[in-house]
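Just one protein chain is left out here, and the rest sit where they should.
For chain A:
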Amino acid sequence: MTQPGRAPEARPDKAPTAQLLDIRNLTVTYRTGGGPLPAVRGVDLSLAAGQKLGLAGESGCGKSTLAASVLRLLPPGTTTTGEILLGGEDVLTMGWSRLRAVRWAGASIVFQGAMHSLNPVRRIAHQIAEPILLHDKVSETLAHERVAVLLEQVGLAAARASAYPHELSGGQRQRVMIAMALACSPNLIVADEPTTALDVMVQAQILRLIGDLVAAQGISLLMISHDLAVLAQTCDRLAVMYAGRIVEDGPAHQVFTDGRHPYTRALAAAFPRIGDPSSRRAPHGLPGDPPDPTALPTGCAFRPRCPLAIETCAHVDPALSVAGPGRAAACVHVTSVPTGGER
């Protein structure tokens, strides 16, 4: 991959970026009744054109916040600092009209739970046509021709165009969402848990569909999931997030099979590989619960749950540092963990 080590000091100074998406030192803080809630705490992440990046983490780690911030979809009152460069333009500072143009046409988003993202009282053809009519200002006939093509691309019969969302199964609704995301030929698709509520077989259908479409049209993909195995299968690169920070980043297969950060290894072990004797009758979990973002521990946020925590971890909050070619991890053990890790 084009990514060198992701330590801040390793970054070339403001070079004109060849990246399609370049997130620099992003922080997002929600305003809540109980005080400020830091959801994203300084994230650097970039994505080259045509690349597929997986972002893994558990609920509350800030991964969906990060996804929503790419299109500035955060609730009012949220404080955001840093830069999100999409094709060189900062999404966080652009004007409303430009932002409206970038949404759908520059980057689009596929949410989890398609039932809640579709309008229940409008036929799906109208919903897919809506962004086309708004952005491309084509005639209605032309827009509906495009809809027919899109439906075919996502594997839905043209006859389904007049269906309402409730008449479709979960997998079919997710296909509609993907058709909408593709409608204005974006450069980037952000897919937030696109298969979470689906069965294994339908999940496989949807993942293959996303993978094929993105590859065929040269679209970049930022896919978010809690399932490392799903991301490793679909993406080129994998970033793992914990308590609002990226704790590991590297080539997908290496991160999945040989994580440098203890959290990555725990996440990879949570979903066993069938046939692997070490996980038979031996589920792997992590003691404790995901951290409360308003009351993070001192030092490394992962320390209370970390099987390898040492005294240093209580007062050192490690930054991402180089952990092999194209790899980075934020752990005090990274220099001391020999290649090959523990798994």
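To be clear about the criterion, a contact is a pair of C-beta atoms (placed from the backbone, for glycine too) under 8 Å apart; a residue touches a chain by one contact, two chains touch by 3 or more; residues count from 1.
Methods note: contacts and distances are computed from a predicted model.
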{"item": "Protein name, per the UniProt record, of whichever chain is missing from view (\"Peptide ABC transporter ATP-binding protein\", \"Sodium:solute symporter\", \"4Fe-4S ferredoxin-type domain-containing protein\" or \"Large ribosomal subunit protein bL19\")", "value": "\"Peptide ABC transporter ATP-binding protein\""}
{"item": "Residue touching the undisplayed chain, where the options are A:18, A:73, A:282 or A:314", "value": "A:282"}
{"item": "Chain not shown, touching residues in chain A", "value": "58-59, 169-172, 199-205, 208, 226-230, 232-233, 256, 266-267, 269-276, 279-287, 289-290, 305"}
